[in-house]
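Removed: one protein chain of the complex. Kept in place: all other protein chains.
Presenting chain A:
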Amino acid sequence: MIRTPLRPLARILRARETGENPDAIEAENLAQRHAVIQDGARNRAQGRLFIMAMAFVAAFATVGIRMGAMAASQPSEPRAQATGAQIISQRADITDRHGRVLATNLLTHSLYAHPRQMVDPNAAAEKLAAIFPDLKAERLKEDFSGKRSFLWIKKKISPEQMQAVHDIGEPGLLFGPREMRLYPNGRIASHILGGSTFGKEDVASAEVVGVAGVEKAFDRWLRDPANDGAPLSLSVDLTVQAAMEEMLSNGMKVMQAKGATGILMEVKTGEIVAMASLPDFDPNDRPRPLLTGDPSDSPLFNRAVQGQYELGSTFKIFPVAQALDLKLVNANTMINANAPMRIGKYLINEFRNHNYGTLSVTDIIVKSSNVGTVRVAQLLGAERQRDFLERLGFFEPTPVEMSEAPTGKPLVPKRWPAVTSATVSFGHGLAASPLHLATAYATIANGGKRVSPTLVHERSRKEGEQVLSPQAAQTAVQLLRQVVVRGSGRSANVEGYEVAGKTGTADKPRPTGGYYKNKVVSTFASVFPASNPEYVLVVSLDEPTSTGAGGESRTAGATSAPVAGEMVRRLAPLLGLRPITETPLPVVERPLADGIKLVSN
């Protein structure tokens, strides 16, 4: 840029010549120069103002947008989850089908010690031993005076004990909160629930893990926080379960049995309403498993699910139902049941060496003829018989939701020669759990649609495959009804409930091979009411003896059938089943005092 001088010589000289004031020229140039400077300054100031304005706009826009967002958002508590973390309700409750509590949690405390912080370890040890009789003062003194800096004293203590320990006033004795699993009903449903123990332990908390039964099978589910504390609703009915255990223990005492088991199952859904196995235990104080001897002698052994018994004549209905389904026989077909019958080198005899001659299919079931059943099974052939039993679920462990279920795999013969086929047809040579039997009977009672047993209430499940035609299934139930009306199960007849069932007395196998002469497992498998089957009841007694008018008897008809009858009499009203009276009682209407007749449609 060419700087214009304030007094340019040329213009000054010209102005002097013309007699003008040269100072005016200087003032003009100075004004021009000032105007340029002013323009620059204004531009800079404008730029600064613009930036300032933008900064304010941005700040106010930020505040405005934030206010708008806050006004439009849903109000929520900013610390909602912070204080909601409680130690209790970590593990979901277990309830029965009506919501009555079977297992819940209780907050207790554990007691631990920091021996190095102790003021008077010897006195503390003495006082602790006085509070807890199972602790030894000598042992505690040793622990407290040793090198240990930490030790557990008690895993669960009651509030009274906690207060007593507080009163010792020893700073080295400390408490940690503990969530304890409580089974308020004690022994009732003990085998179904199983039990629980502490898993990982810490001073501040401990995890509770299931060790058996549904507690173990649903361990993940029960501990899943995503369920939001929803209880696990079992299909068990507490009232029915308690009544069944009472009846079963009475029956076991009367029949002098070693053990007993009972299963009550809904036919339509396969839901187990009650399942008991005696002897039982208290899940609050679960006994240790036996380390020596037969595990089935332990009270922890669940006979209903884990027990594998040859279930005897209760199996006879299966080949007969299959033969009815295949239309090989009908209920009146006469079958040659002359005993003894020879298969290869084996002789098949009837109970007490009877010989029934020729029997109808109905009478084979009613009289429980071994030979007759073998003849029917021979009509079927081993292949089809085996296939049918497989479809009834006798070859696999039951799918019931208990940790013991997979261990109850039936003992199925590997090969299936003619003699095995014959013995299996009347329930020997194939050992299955009573739950398998109940499931198979439920399948027959359900019009031949396969039922799978479950312990969970109202879980949606797909419909089972049709194993048997509805007609054959109905005939089979009617045959079973005849057993109770005029056969070996007469003592299980209950007026109004149309019990249909089959007795089964099986000799117990010796562990060394062969069978005991005077030890049996007597089973009664039943369906009621026969006209519209709703429930299946299986009662099994281990080594029962009934002493009646005719001397000692071990047959199922004299041992488990009466127990089952009493059970139906007691349980059916509890289940809400109305007794079926064949002719409705005449109803005499009470006349109203004023002679007015009540009319309704």
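Throughout what follows, a residue touches a chain if its C-beta (ideal position, glycine included) is under 8 Å from a C-beta of that chain, and two chains touch if they have at least 3 such contacts; residues count from 1.
We adopt the following convention: contacts and distances are computed from a predicted model.
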Listed names "Carbohydrate ABC transporter membrane protein 1 (CUT1 family)", "Polyketide cyclase/dehydrase/lipid transport protein", "Cell division protein FtsL" or "FtsX-like permease family protein", with the criterion being the UniProt name of the chain not displayed: "Cell division protein FtsL"
From A:N29, A:Q161, A:S205 or A:T239, residue that would touch the chain that is not displayed: A:T239
Residue among A:R100, A:H166 or A:R459 touching the omitted chain: A:R100
Among A:Y112, A:F426 or A:Y497, the residue in touch with the chain that has been omitted: A:Y497
Residues belonging to chain A that touch the chain removed from view: 77-80, 82-84, 86, 88-89, 93, 100-101, 104-107, 182, 184-188, 238-239, 242-243, 246, 494-497, 569-570, 572-574, 578-579, 585, 587, 589-590, 593-594, 596
